[in-house]
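See structure below.
A single protein chain has been removed from this complex, and every other one stays in its place.
For subunit A:
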Amino acid sequence: MSIRHGLLALLERGQMYGYQLRAAFEESTGSTWPLNIGQVYTTLNRLERDGLVRSLPEHEGGQRPYEITDAGRADLALWFVTPISRNDRPRDELSIKLALALTTPGVDVRAVVQTQRGATMRTLQELTRLKYTSDRPEDLPWRLVLDAMMFQAEAEIRWLDHCETSLVRHRPAAPTARSGSPPEVVERADEEAHR
């Protein structure tokens, strides 16, 4: 998600100035995505340049509120109806790290997996504790953000379990025979299946 659309969604509620937008953004993401005020103003400037928001006259206190334009509303509506593409998300550092660990001499890959799983499990414990302690009805948006993070952590742990199981069965191919499946790999997998 872009900060752009986050700010547009907030302005759809009514006009706001920078500090209000920042506070509202953090509130609605359960403070899981801290913003600095510089990011807010840079984004507002770009939105204004693109005609999606317009700035209003300054208040007496020197605060300049912004409001959403019709073009901004259309952009926001489009964002809500468009699914997010996985290609827009950053590369997954963890999967690349494990792939490299497997092919880098001297790296204990199981230790890498276990260390990560312990850390991710801990994150999941912390998120669960936070969710368990936020049970007011007005906490629902925040709990749903926590749920998303919990499902991601859970998926990562499942994947790490899968990696660990695959490592048990893995026999590195001899340098001379890089293709095909060595027979002992199959036997080991059969043993696991029969246990």
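Methods note: a residue touches a chain if its C-beta (ideal position, glycine included) is under 8 Å from a C-beta of that chain, and two chains touch if they have at least 3 such contacts; residues count from 1.
Convention: contacts and distances are computed from a predicted model.
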Inset, instruction - Could you check which of "ABC transporter ATP-binding protein", "Multiple sugar transport system permease protein", "Cytochrome c oxidase subunit 1" or "MoaD/ThiS family protein" matches the UniProt name for the chain that's left out? - result: "ABC transporter ATP-binding protein"
Legend entry - Contact partner of the left-out chain, one of A:L7, A:L124 or A:C163: A:L124
Inset, instruction - Spell out the interface residues on subunit A facing the chain that's missing from view. - result: 26, 30-32, 34, 114, 117-118, 121-122, 124-130, 132-133, 150-151, 153-154, 157-158, 161, 164-165, 195
